[in-house]
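I have a structure I would like to understand better, so I am pasting it below and will then ask my questions one at a time.
Chains shown are a subset, placed as in the full complex.
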Amino acid sequence: MSQKQTIIGNALPNIPWEPKPQQCSDVLWRSEMNPIIQRDLIPCSNSIFNSAVVPFGGEFAGVFRCDDKGRSMRLHRGVSKDGIHWNINNDPISFICDDEEIGKFVYGYDPRVCWIDDRYYVTWCNGYHGPTIGVGYTYDFKEFYQLENAYLPFNRNGVLFPRRINGKYAMLSRPSDNGHTPFGDIFYSESLDMCHWGCHRHVMSTTSEGWQSTKVGAGPIPIETTEGWLLIYHGVLTSCNGYVYSAGAALLDIDRPWKVLYRTYPYIISPQKIYECVGDVPNVVFPCAALHDAPTGRIAIYYGAADTVTCMAYTTADELIAFIKDNRM
Amino acid sequence: MSQKQTIIGNALPNIPWEPKPQQCSDVLWRSEMNPIIQRDLIPCSNSIFNSAVVPFGGEFAGVFRCDDKGRSMRLHRGVSKDGIHWNINNDPISFICDDEEIGKFVYGYDPRVCWIDDRYYVTWCNGYHGPTIGVGYTYDFKEFYQLENAYLPFNRNGVLFPRRINGKYAMLSRPSDNGHTPFGDIFYSESLDMCHWGCHRHVMSTTSEGWQSTKVGAGPIPIETTEGWLLIYHGVLTSCNGYVYSAGAALLDIDRPWKVLYRTYPYIISPQKIYECVGDVPNVVFPCAALHDAPTGRIAIYYGAADTVTCMAYTTADELIAFIKDNRM
Amino acid sequence: MSQKQTIIGNALPNIPWEPKPQQCSDVLWRSEMNPIIQRDLIPCSNSIFNSAVVPFGGEFAGVFRCDDKGRSMRLHRGVSKDGIHWNINNDPISFICDDEEIGKFVYGYDPRVCWIDDRYYVTWCNGYHGPTIGVGYTYDFKEFYQLENAYLPFNRNGVLFPRRINGKYAMLSRPSDNGHTPFGDIFYSESLDMCHWGCHRHVMSTTSEGWQSTKVGAGPIPIETTEGWLLIYHGVLTSCNGYVYSAGAALLDIDRPWKVLYRTYPYIISPQKIYECVGDVPNVVFPCAALHDAPTGRIAIYYGAADTVTCMAYTTADELIAFIKDNRM
Amino acid sequence: MSQKQTIIGNALPNIPWEPKPQQCSDVLWRSEMNPIIQRDLIPCSNSIFNSAVVPFGGEFAGVFRCDDKGRSMRLHRGVSKDGIHWNINNDPISFICDDEEIGKFVYGYDPRVCWIDDRYYVTWCNGYHGPTIGVGYTYDFKEFYQLENAYLPFNRNGVLFPRRINGKYAMLSRPSDNGHTPFGDIFYSESLDMCHWGCHRHVMSTTSEGWQSTKVGAGPIPIETTEGWLLIYHGVLTSCNGYVYSAGAALLDIDRPWKVLYRTYPYIISPQKIYECVGDVPNVVFPCAALHDAPTGRIAIYYGAADTVTCMAYTTADELIAFIKDNRM
């Protein structure tokens, strides 16, 4: 195993894991425990979904989208010994910020968490005269510090790469508008200081028909592999009864990640289970985080279901990469 | 108990009632028998929901929205010994009306019933060159008399107060447009004769985000309490997959009911059960009536679920009023 | 002439008048002096249009829609010796109102003025949580008193009848929505006290095609004639480049004015002159007032052009009534 | 039975059949085995629905809409011994076509199959610069030949009659636009050569309210009966949360099928089961085929549910025709 690791990264021996069911022929398989987080895990929550999880101190920590019962979108922190059973804080995260105007919380949703260098960076969709990408960090999942917003509005799904690329921080995002945005491509941006961003490049468009024809957006933090950056992303189809959110996967060039090497024609998961089809927003699967264990190639994906609950699905790097290549557009 | 009754009104010892489940921390709890009225209770019905119930002769009577299998919206009368098991008439109500043009039935939906003085007034969304508020009355739930429409189109959710205020009849309503109306506030109007209406006042707006951000409308007949008029109302959020109807509560000033004293930031009930999330219109809870028993403060709420079936939920006046104050916007 | 007056009303010997040009075959003819009021007649005005004029003390007075240079919609008073050359007050009308909430001015536009009994009533589109019909009166065109709004929002083009009908005040209006309203019929309402309104009746719908297919609304105060109420009204057609406002005419039953006796299939005036086709809103003619002289049957119509300037057109009662009958739908 | 056959056609003694449940008072009853075809019956399928079945060689064959996991719409062939358990080919149908431009497959969905003279004609919604009606045929359900598209875009739901009428081929269709088409009536067209179509006649409009108020479209191949052509069709209602697809039935004049003799006011089936209400498109029942047995009058209807799975429902010709007459609009 040590000779040929596909994932470039650390071991995570305690990664949550369930073997693939025998009759399953899909590249991803769902947890038998889904939804692993119910909508009402904490007293004030209407729903808990589209949340970000990382290894932390031998256990796990995360930032969670918890819409409250006023249906306001809030971010909460949580910890877990096994990545499955979570202890989420009852109070929203209160970011420490030098600038009063930037630090004023309006709404926050769909967080991602990314370890770079010495800390955990958090990015999320942040309300500042419209949705944009909020950026912050924490060392300990207790105190969170907020930096400048990365971009002008309107933007969503800001996802950092887990290391500098060509000497710069790198982020994927999905420029949008101020509503439910019936369009959206993935772009790539660079920064020297995590404050000023530029050198924007187009990464990935929607397709003319199918599950990713309305918009596409990055999901979990990209996973570095020997085959390129492994990106799991969401795509949206517009039916006569609204949006359907599914997920696919792609491989991006290691040094020029705005170059797509391969991208799946089919989805790798779509809303089919009752907890994905029924809830506050029917027919949504929305991955926001993925744990991975380099020696075994195991990947555990956290995804929101029906904008209501949090679920998990599993795959391995080799299986998923082979699938991407075999089913490319 | 007699010294300190919160509800100003009569006793209703046979009010339908189920005690709060032990593990329940919500201010409202659903009936274990939900849905108490199935969609096909009468042969012609596609659905029975958004219906109004009152005490009547020691038992219960009501006016029911029964969409038929052509999906036309009709009003039917029904009676029940216990408020749970209903005998609904197979034929729609045929209103007796002096004016042929007004009395011509086009469509009727979302009725409310309100005892004032000596009779049961019925208000409903009435088709007359667009939706407006139809007004009628009955003494016996057998013969129904139709008066003039209260307002010009376009209007919905006309809800009478159960007594004159400052010497005038009073009604809440939600001015709208001729379609699915992506906006709507609650207004208050007065009448000396239940025919001409004026002195219109704005009561309550939508909020900038959350469950009541698209429109709000009055639900059951307001309940007079020592703390003000207790109003249960619905609010609508627009997701990318359509409207979500939840309910909240407010206290209105007794003498100037267009002054909102308190109003809940969170919803008190939202569509979460399968019969609320799945049906002709997914993700709808819509309260239209509430029984109450002054000595005990018990309140039994009737609400439509998914525009398909009729359900019940319970609370008490003291618990709900405390919740409103503790969770005000 | 005295034996057979078509118009039931007073003489107005100084009515503005220009004889019909010889080559003109239309039922209405425009003033040679159009536009009689330029957009910048007063220093603050962006535009002056859709305004109401009445005989006053042997001369003329009026309430004018003057959008200021912030493009806010305001009402100003004005006086004129000849009905053509106007002296408009630089400051907007400040209504005196008993109720602070109702009297708070948000916006006002498209006024009408109507003499009933002992005073000049003013109605206009009044901003109160959406457009509705404001009602006020003046005795002297110096002090203006504001009453309750006639209806709930959303409404526009409230036009009083110049006398009680069946003992009640009577008003036409056009229920609408909170935007540019791509629909609209004329309704009739009654009031005993100019405060509470009811007995609403549908008067006139749009047509399936043509100049009045999007919406219709009452124009000047109806003129009482031996043939019925003579109503000049506007109609709107939606082209691929926006709305086109034209005007037609109808005769309404004297005692039941919601019964349309005749209504023109063609328009009587449509935007064709450069000052009607070019301006803040291209392609608009919008009549809001008409002077009439009973002995001669002369009618002088004031109309807004392109939502920018005020114009006049002329006809006679006999000629217009004959046209309505000859060109009815 | 032999004396009085309502259906004019052949015996199909092995028609799939389940007797009407005792407690059922509806004119159609669902199969206990629903959904008879699951969404994942073949490896590549996201969903299998809106499919066409015919008797074939003593058994059954069909053309199936199988959306793949890229959510592209494809047509597959299948065979079955009993009409319930299906063997669907893993590869889409590859039509043989003389003209390269016409034969280039873009997308195909909602097929119908119709035996005329000597072969099975297939019609479907075919992508050619927009949706139009593709036409092809097969003798053996192995090789499929493609002809010219019947019409210009935009069109859907092309349904052939099973014999020439007045010497011409005849087809129903629903002209539409290039999106989700919030309108749609049924039209009738004729052809001498299955290539050029003309003599278009309007058949059936939507209604002002109810289940068929947004659009209507033909479903299975019309069944010839002594009472006229028996047509099962779909209708769509627009709720605030999207379209609801139900089905009704009509009788068309035998010689002038664009004349509707009777048409049901109520639906005969609407989405009420969980597999009809939850799936890729919630709240859809969409019949595309019907088997019938002339001697017994049995009719077995195939319909898509929630744009996800294939279901069956049953009735008899006599029962359905009586229902149509008793419940006509």
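In order of appearance the chains are A, B, C and D, and numbering begins at 1 in each one.
Criterion: a residue touches a chain if its C-beta (ideal position, glycine included) is under 8 Å from a C-beta of that chain, and two chains touch if they have at least 3 such contacts.
Computed from a predicted model, the values in this text were never measured in an experiment.
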{"item": "Entire complex copy count, 4 subunits given", "value": "6"}
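We take it that only the chains that are shown with their structure count from here on.
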{"item": "Candidate from B-C or A-B with the same interface as A-D, over half of contact pairs in common", "value": "A-B"}
{"item": "Inter-centroid spacing, chain D versus chain C (mean Cα positions, whole Å)", "value": "56"}
{"item": "Distance from the mean Cα position of chain D to that of chain B, given in whole angstrom", "value": "42"}
{"item": "For chain C, residues that touch 2 or more chains besides their own", "value": "none"}
{"item": "Overall pattern in which the protein chains touch one another (line/ring/star/complete/other)", "value": "other"}
{"item": "Complex contacts: residues of chain B adjacent to chain C", "value": "101, 128-130, 132, 148-155, 173, 175, 177-178, 183, 185, 187, 189-193, 195-202, 205"}
{"item": "Residue ranges of chain A touching chain B (in the complex, touch as defined)", "value": "39, 43-44, 46, 68-73, 107, 180, 241-243, 278-283, 307"}
{"item": "Residues of chain D touching chain B in the complex", "value": "25, 209-211, 213, 237, 239-242, 244, 246, 265-267, 270, 272, 274, 277-278, 282-283"}
